[in-house]
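Every protein chain but one is kept in place in this view of the complex.
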Amino acid sequence: MNELRYEDGGVKGINAAYIGGGSRGWAWGFMRDLAADRRMEGEVRLYDIDRKAARNNAVIGARISAHSDAASKWVYVTSGSLREALTGADIVVISILPATFKEMESDVHAPERYGVWQSVGDTVGPGGFMRAMRAIPMYVEIAEAIRDYAPKAWVINYTNPMGVCMRTLYEVFPEIKAFGCCHEVFGAQKLLADMLADLRGITGVSRREIKVNVSGLNHFTWFDSASYKGMDLFPLYEEFIQKYYETGFAEKDDNWMNNSFECAHRVKFDLFRRYGLIAAAGDRHLAEFMPNVYLTSPETVKGWKFGLTSVKWRFDDLEKRLAISESLVRGDTPVEITPSGEEGHLLIKALLGLGDLVSNVNLPNKGQIENLPREVVVETNAIFRGGEIRPVLAGALPPNLLPIVAEHAHNQENTVKAGLFCDYKLGLSTFANDPSMRNVNLADAEELYISMLKAQEAYLPEPWRKYVGL
Amino acid sequence: MNELRYEDGGVKGINAAYIGGGSRGWAWGFMRDLAADRRMEGEVRLYDIDRKAARNNAVIGARISAHSDAASKWVYVTSGSLREALTGADIVVISILPATFKEMESDVHAPERYGVWQSVGDTVGPGGFMRAMRAIPMYVEIAEAIRDYAPKAWVINYTNPMGVCMRTLYEVFPEIKAFGCCHEVFGAQKLLADMLADLRGITGVSRREIKVNVSGLNHFTWFDSASYKGMDLFPLYEEFIQKYYETGFAEKDDNWMNNSFECAHRVKFDLFRRYGLIAAAGDRHLAEFMPNVYLTSPETVKGWKFGLTSVKWRFDDLEKRLAISESLVRGDTPVEITPSGEEGHLLIKALLGLGDLVSNVNLPNKGQIENLPREVVVETNAIFRGGEIRPVLAGALPPNLLPIVAEHAHNQENTVKAGLFCDYKLGLSTFANDPSMRNVNLADAEELYISMLKAQEAYLPEPWRKYVGL
Amino acid sequence: MNELRYEDGGVKGINAAYIGGGSRGWAWGFMRDLAADRRMEGEVRLYDIDRKAARNNAVIGARISAHSDAASKWVYVTSGSLREALTGADIVVISILPATFKEMESDVHAPERYGVWQSVGDTVGPGGFMRAMRAIPMYVEIAEAIRDYAPKAWVINYTNPMGVCMRTLYEVFPEIKAFGCCHEVFGAQKLLADMLADLRGITGVSRREIKVNVSGLNHFTWFDSASYKGMDLFPLYEEFIQKYYETGFAEKDDNWMNNSFECAHRVKFDLFRRYGLIAAAGDRHLAEFMPNVYLTSPETVKGWKFGLTSVKWRFDDLEKRLAISESLVRGDTPVEITPSGEEGHLLIKALLGLGDLVSNVNLPNKGQIENLPREVVVETNAIFRGGEIRPVLAGALPPNLLPIVAEHAHNQENTVKAGLFCDYKLGLSTFANDPSMRNVNLADAEELYISMLKAQEAYLPEPWRKYVGL
Partner (left out) sequence: MNELRYEDGGVKGINAAYIGGGSRGWAWGFMRDLAADRRMEGEVRLYDIDRKAARNNAVIGARISAHSDAASKWVYVTSGSLREALTGADIVVISILPATFKEMESDVHAPERYGVWQSVGDTVGPGGFMRAMRAIPMYVEIAEAIRDYAPKAWVINYTNPMGVCMRTLYEVFPEIKAFGCCHEVFGAQKLLADMLADLRGITGVSRREIKVNVSGLNHFTWFDSASYKGMDLFPLYEEFIQKYYETGFAEKDDNWMNNSFECAHRVKFDLFRRYGLIAAAGDRHLAEFMPNVYLTSPETVKGWKFGLTSVKWRFDDLEKRLAISESLVRGDTPVEITPSGEEGHLLIKALLGLGDLVSNVNLPNKGQIENLPREVVVETNAIFRGGEIRPVLAGALPPNLLPIVAEHAHNQENTVKAGLFCDYKLGLSTFANDPSMRNVNLADAEELYISMLKAQEAYLPEPWRKYVGL
């Protein structure tokens, strides 16, 4: 193991643990970002229950590190256990898939038989709830391991359901230095940049030049102020909606993901008309927080011009990414040092004292959002700098929006409690309280609840198994 | 005017103002209750915009006071203005109908064209919202009059929407000594008494012997504890539900109201299964707080065995009560000194120092419900005694129920703000936020909003009239 | 063991555990009060580390129970352990002396060498702090025993420091149903009754007829409203102070305590002039919360006409009470069924469902005092009735008084934390933060801190002993 030290205006000897280090996609971007930055250097320990995937990424990481454009050299190794990965770690990255797409198939599609449609199914709704039930025990294990082996490490979470995962970490180990990152807000900043080009011909604006105040829950996040070089962007956004409310704004997305993730921002535009704030996540996510408006049927979804991401699509996409992985490992596809667009590496840099940074982050509410309950995990801006993350006061959510956000904040808390304490009754209430389930009567809701719990048999803790007769 | 004085273990010279004193029904009960109590005496000034109705009640009051069974003599006069009624008042009773059944017809039935059904339409939902829009300016006027002419009087409100009316009083005149009374909780206590008879053969139990902790919003009120002589009633209630969940419990209601108000408590039983608490209001009211479960169609309502109270029924019922009124005035129907079942007179007695009383009451939340926002009008127990009402700490609502109650608490606040400040946008958000409206798209919601506002043309303040093009 | 049962309009088969049951004085009154009440009957198990004292009280209890005036028969036994005393208990009374007068001698008199005078030394100040350090481990043990053997029992605490003892019980066993009773408030009510006689010739008023709103900390409790049959007593109290500010009001106290406890209420009167509220505790206690005003020297104390209760006096008094005890045991002094003036038995009765009662009580702050921190033990009114104690909302302390009360509330919390976690540094800060110690420099404060900790050698937990070199 290395020892962290300050040298040449940078930091060397960093020990990073990457839980879920077999990731095909996100991990590659992270490794490229590290390679592109000359001020940090160290070792990344890849840990994954899919050992082969981790080993593949160690090979890919080595290729990236060896690339001639790489500004710094990182060492990639695999770890056989959480303990091995975490011991001595300065930084921990968590980015896992809770279980497999098989369980996710139940999450997303089982509720359809009661007319409940979900566009993603990983955050709220019956799918988000079930994903939470299996993610929570995994995060209990991770939190305990961090407490035991790396209690002072900075911990970045990328896994969904973000709020639930973060809350579990803090519930199990309150002193943990964890924060949750999500790029949905970046997308909303980019939309504002596109708007500047579309309406005013101002091009080349980077999303970081769009200054926003961020407030809400992950995937149901909002801007109540947005400016570009002192120019208030709200009047422009109204003009933009005037122009594109009906048609939607056809953004071209050139990243690796296909159109299953595209949207025309009509949900966003409608939310602005309803609440006067800029919703700052993809429409597929936003819609799930107000399902009775946007998700009542596949036709409704079509009308709002976003997509229902089927799990079938995910299976197909995974196959493609597995092929890319193999090709990268073999060296058939060359690695490149291009930025991922994420900013995890920048946050780490700031926390190590190499410059201050303001960014959006998910943390337990200590008052950063005045009128949401304390401890609920919320998303706001924070200042990252040498040794500390301090959320800024985002203020209060406006009264017209508050009931909707507060409802989901309470549900999030209940989901965490139900999962942590394997509380069948609270779980059922919470499952049935989700707005998407309010049209389903209690007996049907319970039938669905039990059958969805059963569908994830392999990941349920003992008490749950007993409740549902496994 | 009299002067209040303590004599013979009682209080004489009480000045009471009765706003809405032309009431046909509730007023008669109140006058009978006063007559039956030997420890209070004074004058009641009846004020009503329907002058004739007030004059009739003055005649009826005089007949009651002159009855041989009357234990005390009260004088009934009519007042020509709020000022006249209020000046020097020790007690103010407010029990008005905000506008007429014509406006209520729009409240209840207009939303049906978008598939939105309401069983009462006076508390929440589009009907409750519209009723609030016209009640708020009336309550502003009343609050200002109390501030100017009777700032130290105790003020009892009986008008719905209770929360909105109470909140307006406190918003306009924060020092007001107002509290809101509602008998729905009494009904739930009686149901528990009936249950004791049905399951255990314990008969003759009075509702006041059923000790309950009350917590929630008016018409969406809950018991989280209930006991009879030290016996916990929750296990009994579970047994009761086991027996009657499917059939409902066919309570016979022998008061003057017809079956339009009856219910079989199936909604209450279902809510207990969902949340583990005893809902403490009539099913017709409760259902409106979870309309997507209980009010999706007239068939659903039938299945839950409660009724949709049509405004046609109200018109018919009013005609009957008008006939009774005329008959009482003429002396054709004799008055009787029978208790009304209400307890307004008992609360007044306690406030005057004639004994302590614990009862449920609507007041701005100062912490009596720990996890609802401050200032929202909530219903809990309070101790009434010489010169003060002090709410007891009802504790926190349980987490599974909290999201639902909190949602309505926020809506209540927004309704009040929209009404007070004639805020078109906040009004529209709030109108559309109600769970019953969440399936209606924004354009339709706005169409309904405008047309319902127009339907109450005669009672809208100027700014609203302009917004909706009147 | 008996089983609790409702019979003949009362409760029989009550099991009460009395921790500190060897008490000479308070226990006798409690036993008389029980005997005088015909609606409760059962067994009291006396537990005391002074076994002989407990045995003596069992004999005295038996004599009281056998008295011809006794309305009910109670059985008195002694218990050899907490476990034995508590198992199956419905009611637990705790009234102990933390350690002996030897330790208290240090509490009260050691600080005098730095010019710090204390009139009681059992609540705040260096004496109160030290008493807390030895009471906390005792209360940890008691709380654990209640959790293990009588988790559903009602627990009444009478021991000082009240706030610290109560807070420890709730910290160790949060579900405990404990409340703290103190008669200081009764004395203030009696003073108001005496005032009615002195100023208006209204005699024979019982303290329970004086309705007060109680708010503050134990021994630093306040009335912000007080009335007698609807008459506001505040103007009268101003008149009273006008008359007696200089001379004091020479109350005759006819109970068994000698003049070491008397006061002329000059501190109370001065506090009214400072803050406009009626302080509701004896002057000796009140003075210790503002020592820089009232306790700067024995001469100052004399000027304010209250006394410094020396521990020498306590030793002498104890001897007298020991003699009475022996005489009662032998039967030389006959027992009598006279009321003690306390109301513990009435509260028990109310909790068992035999009538409602409003009284002052010490409980963790859940919002009953709006502007003191949550969880601090505060004293306010509460309603006691079948199965529950619910504090009433006492409101906010007035701004001018708030800084003084809040300061002590914070100190109380710190004292508890220092004691529970044997935190030397927090203990020292807290010890030095007390206003009586603010004139003492840090080195002197630490010397005193250590030497006073050493003086209670026999009762200090291990970590403390190490810190101070024992």
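Chains here go by letter, A, B and C, matching the order in which they are written, and residues are numbered from 1 within each.
As a convention for this text, a contact is a pair of C-beta atoms (placed from the backbone, for glycine too) under 8 Å apart; a residue touches a chain by one contact, two chains touch by 3 or more.
What you see is a predicted model; the values in this text were computed from it and never measured.
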{"item": "Missing chain: touched chains present in the view", "value": "A, C"}
{"item": "Options C:S106, C:N414 or C:Q456, residue touching the unrepresented chain", "value": "C:N414"}
{"item": "Candidates C:L402, C:A455 or C:V468 - the one touching the absent chain", "value": "C:L402"}
{"item": "Touching residue (missing chain; options C:S81, C:T203, C:T247 or C:N441)", "value": "C:N441"}
{"item": "Contact partner of the left-out chain, one of A:A62, A:V358 or A:I450", "value": "A:V358"}
{"item": "Missing-chain contacts mapped onto subunit C", "value": "270, 273-276, 290, 292-293, 296, 371, 373, 399-404, 406-407, 410-411, 413-414, 417, 425-426, 429-430, 432-433, 435, 438-439, 441-442"}
{"item": "For subunit A, residues in touch with the removed chain", "value": "6, 11, 211, 213, 225, 227, 229-230, 232, 352-353, 356, 358, 366-368, 370, 381-383, 385-388, 390-395"}
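Here, only the chains that are shown with their structure count from here on.
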{"item": "Core chain by centroid distance, with centroids computed from Cα atoms only", "value": "B"}
{"item": "Centre-to-centre distance between subunit C and subunit A (centres being mean Cα positions), rounded to whole Å", "value": "55"}
{"item": "Subunit B and subunit C: spacing of chain centres that average the CA atoms, whole Å", "value": "44"}
{"item": "Centre-to-centre distance between subunit B and subunit A (centres being mean Cα positions), rounded to whole Å", "value": "46"}
{"item": "Touching two or more other chains - residues of subunit A", "value": "none"}
